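Below is one structure, written out as structure tokens; the observations come after it.
Every protein chain except one is present and positioned as in the full complex.
Right after this comes chain A.
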Amino acid sequence: MESYPLEAVPGTGEVHMACFTSVKNAPELKERLQAQDKTLTFAMVESNLIMDVFQLLTAATKAAKDHEAGKLSTQSLSSEIIYNLSPTRNIAESLKRFGINEDTTSLIAVKIGGNPDEVLEDMSKTVDGILISFSKLDQEKDMVRLRQYYKIDPKVTEHKDILNWIIGAMAMKNIQ
């Protein structure tokens, strides 16, 4: 698991993220999400739509900021992180695309605040999968879906340019 400070929201704690592969209990997790199970305290993101940690951190920062201001667009801080990853304001579609589904096998668990040891323990207990390091993320990107969801110009091909395009699209979602 990795932890990062959210500089733009000084009041909140760090954001903790853990990457899991070979996840076996996605249907169960999805069911618990739909039942709005309060014991699920972290967000679960489809990991092959994450280009870079920066993308997740930006989404988490915005969620923490809006949470602080009492202006969440979705039900919880966790779902807000997922919603913020999407360039559109359609909540159901955003959660479906960037959250986990029944057939998800690799995901990133994201939690804002809390004691790192406890957070990791909770994540590992909840997700039935193998914890891997973030550097392995590179192999798993679904470029076809990324390009489709963020409407990335075909001429944009370099990693940092694609990432910038994604971040820009995320930033503009509320002011388009």
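What we mean here is this: contacts are C-beta pairs under 8 Å (C-beta built on N, C-alpha and C of every residue); 3 or more make two chains touch, one makes a residue touch a chain; residues count from 1.
The rule is short, and it goes like this: contacts and distances are computed from a predicted model.
Protein name for the hidden chain, per its UniProt entry and selected from "non-specific serine/threonine protein kinase", "SREBP regulating gene protein", "Membrane-bound transcription factor site-1 protease" or "Ribosome biogenesis protein WDR12 homolog": "non-specific serine/threonine protein kinase". Interface note for the absent chain: among A:N25, A:S124 or A:N164, the touching residue is A:N164.
Listed by residue number, the positions of chain A touching the unshown chain are 4, 6-8, 10, 53-54, 57-58, 61-62, 65, 69, 153, 155-156, 160, 164-165, 167-168, 171-172, 174-176.
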